[in-house]
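Removed from the display is one protein chain of the complex; every other protein chain stays in position.
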Amino acid sequence: MEPVLDVTAVSMNFGGLRALNDVELKVNSGEIVALIGPNGAGKTTFFNCITSIYTPTEGEVWFTPKQGVRTRVNGMKPNLVTALGMARTFQNIRLFKNMSVLENVMIARHCRTKSGILGALLRSPAVRREEKEIVDRSYELLKYIGLHKFYNEQACNLPYGAQRRLEIARALATDPALLLLDEPAAGMNPQETESLKHLVLKIRDEMDMAILLIEHDMSMVMSLSERIYVMEYGCLIAHGTPAEVSSDPRVIKAYLGEEAHA
Amino acid sequence: MNELIKSIQVSIWFMFLTFPIMVIRVNAIEKSVIWRWENLALVGVGSFVLSFIWRWALRRKEAGDAAAASGGKEAGRLSALLENPALRLPIQVVLLAVFCTIPLFVTTYQTNILISFLLYVVLGLGLNVIVGVAGLLFLGHAAFYAIGAYSYALLNQYFGLGFWVALPIGGVVAALAGVALAFPVLRLRGDYLAIVTLGFGEIVRLLLENFSDITGGPSGISNIPRPGLLDMQLSVAGANIYIYYIVLALALVTIVAVTRLKDSRIGRALQALREDEIACEAMGIDRVGVKLMAFGLGTAWAGFAGVVFAAKTTFINPASFTFFESAIILSIVVLGGMGSNLGVILGSAFLVLLPEYMRAFSEYRMILFATAMVLMMVFRPQGLIPEKRKTYTVSDPELNAATGGQN
Partner (left out) sequence: MDWQYFTELFLGGLTRGSIYALIAIGYTMVYGIIELINFAHGEVYMLGAFMGLIVAGVLGILGFPAPAILVIAAVVAIIYCAGYGYTMEKIAYKPLRGAGRLSPLISAIGMSLFLQNYIILAQTSDFLPFPRLIPDFDFLEPVAHVFGSSDFVIVATSALFMAGLTVFIKYTKMGKAMRATAQNRKMAMLLGVDSDKVISITFILGSSLAALGGVLIASHVGMVNFAIGFLAGIKAFTAAVLGGIGSIPGAMLGGLFLGLSESFATGYISSDYEDVFAFTLLVVFLIFRPSGIMGKAKVEKV
């Protein structure tokens, strides 16, 4: 079976700076994979490259949607990548702050619905039906993620942890085959992290989804992921199961060693 | 005491600052100087009083910000009244009845004022789609008004097309021009976009002025026919009333269309674009397509309004479509409340009707609006009637049970 995400030798230059150097990564369907590394290792840049917010300088990003054909996505417009079935959250939360919680999720249904200007003006029964479907599906997702009580609140009034969960709900609303989570547990307390862990597992199991996450919380990474990639200074330095990675001397030196000092 | 000293300082400072402009008036030909000392006293007293109000308002705003941050909500009384669901329908019916019958009771002059009020409503609502809903600061609206007006004038002059044929054409041409402008400016950030649209607006006006062979140059085009009603020859007053009803219909269509648009899938995408472009793209929204739509949907109304304007005045020239005109339309949107359609209607009413019916103010109209623009941004950036978020209702018995039926 084809991997959902297949990244071959991706490099990214900013001017003279090489932020990513020959990064190779695969995510199989139904798998939870983690990408770890010290701050500034290029993890978020890597996310931006695979979601096509940046176009990588070299290398290729291949994506296989559910029941779809393997497609090269580097250089594609970001919205088309999302439409193919790749959805992400942001490290620095990027919710639509002044819109309601429900609307945030509804917007993510945009690429799965199609009523246009004429539809909006005429409000035909088909358009109204679609609109109701958007509301229902979005609410259902909020309920799934446990934020339905706040559906009419403004997104910026949610507590921090809830905002991170809302970002996940929003990403799920685009019906992705691959979910990319950029530090989903950052700023969460231990209880919130614990419930986030269950949520991620639940999403994978119930929604048949592959998940790639960037995370600093080691206990979460170790207990969740099937495979781990480790980056440092834009290069991959190790890759394997949690057990293999945590015993790799280079990782200990680069990553855990630094942790021990800090 | 401290407050008093501060206000005296402010007062002295402003008396100093405004002294040459407010007090001295030189007549270079008669070689005489008029000293208007009364103005100095006026500035002194005025700034003394206003500085108290200014500091009070600033403190109140800071307190308000703090309250808002801690979760408190302030509901505007005016908007609460206007949006009370029980009153809504009766108010709408009464207003509609008043607007439908009013030209039968008032003079031609007053009908004219109402026509220009309704034209500004249409212009403002169009601009509101771009500025208020999509958050793209757009300073070239008058250019599209001009494009609509000249479309009718030129099509009539060279091809003899009538008003009713020209009306849709004017709207479509303006919308296409809007989309054409949008293409190159897609990547621009907010403030650069504002300046580029301003530049574009001025270029359109200057081209109209300079292509004298076709457009008549600065002297414009005259003898534009008014719309005919079933081949009847209407008197000037009659034609005016007829145009009034056309504009009223146009305004109503605009209100309905813009409201529906805002609550639709496209409208939500526009609002999301205003909030965060990158997140928008990541959520699968075609940023380019949506921006093009915003421009097209906004400028089309300016085009329609332009055709009606040309038919109403029967004479147009580039001087009617300066940056000043764009600034007035923008201030309608800003004063009324960006994103709020009701606000825009109220804003146009303030801008057009108040100065007309309060003659004493008409001279001070623009300076008052300029002041209001600044003050609005400082104290009430959301405008007179803040944009009202659509609230969605879901039927979820579990939720109702959990919150004790509160939702």
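In order of appearance the chains are A and B, and numbering begins at 1 in each one.
Please note the rule applied: a contact is a pair of C-beta atoms (placed from the backbone, for glycine too) under 8 Å apart; a residue touches a chain by one contact, two chains touch by 3 or more.
Note that the coordinates shown come from a computational prediction; the quantities given were computed from them, not determined experimentally.
S.K.: Looking at B:Leu114, B:Ala327, B:Ile345 or B:Leu384, which residue reaches the missing chain?
M.R.: Selected residue, touching the omitted chain: B:Ala327.
S.K.: Can you say which of B:Leu4, B:Leu17, B:Ala41 or B:Val236 touches the chain missing from this structure?
M.R.: Looking across B:Leu4, B:Leu17, B:Ala41 or B:Val236, the contact with the absent chain belongs to B:Leu17.
S.K.: Among B:Ile5, B:Ala28, B:Ile53 or B:Leu104, single out the residue that touches the unshown chain.
M.R.: Per the contact definition at the top, the residue touching the missing chain is B:Ala28.
S.K.: Pick out which of B:Ile113, B:Leu161, B:Leu188 or B:Val288 touches the chain that's been left out of the picture.
M.R.: Final answer for the missing-chain contact: B:Leu188.
S.K.: For review purposes, identify every residue of subunit B that touches the missing chain, sorted by number.
M.R.: Residues touching the hidden chain, for subunit B, are 13-14, 16-18, 20-22, 24-26, 28, 31-33, 39, 58, 61, 135, 137, 139, 184-185, 187-192, 194-196, 198-200, 202-203, 206-207, 210, 278, 323, 327, 330-331, 334, 363-364, 366-367, 369-374, 376-378, 381.
What we mean here is this: only the chains that are shown with their structure count from here on.
S.K.: If you average the Cα atoms of subunit A and of subunit B to get two centres, how far apart are those centres in Å?
M.R.: That pair's centroid distance is 41 Å.
S.K.: Residue numbers of subunit A touching subunit B in their complex, please.
M.R.: Residues 51, 53, 77-79, 82-83, 87-88, 90, 94-100, 102-103, 106-108, 110-113, 115-117, 119-121, 123, 127, 130-131, 134-136, 139, 143, 148-149, 151-152, 154, 157, 170-171, 174 of subunit A touch subunit B in their complex.
S.K.: Provide the residue numbers of subunit B that touch subunit A in the complex, in ascending order.
M.R.: 71, 257, 260-261, 263-269, 271-272, 275-276, 278-287, 293, 297, 389, 391-392, 394, 396, 399, 402-403, 407
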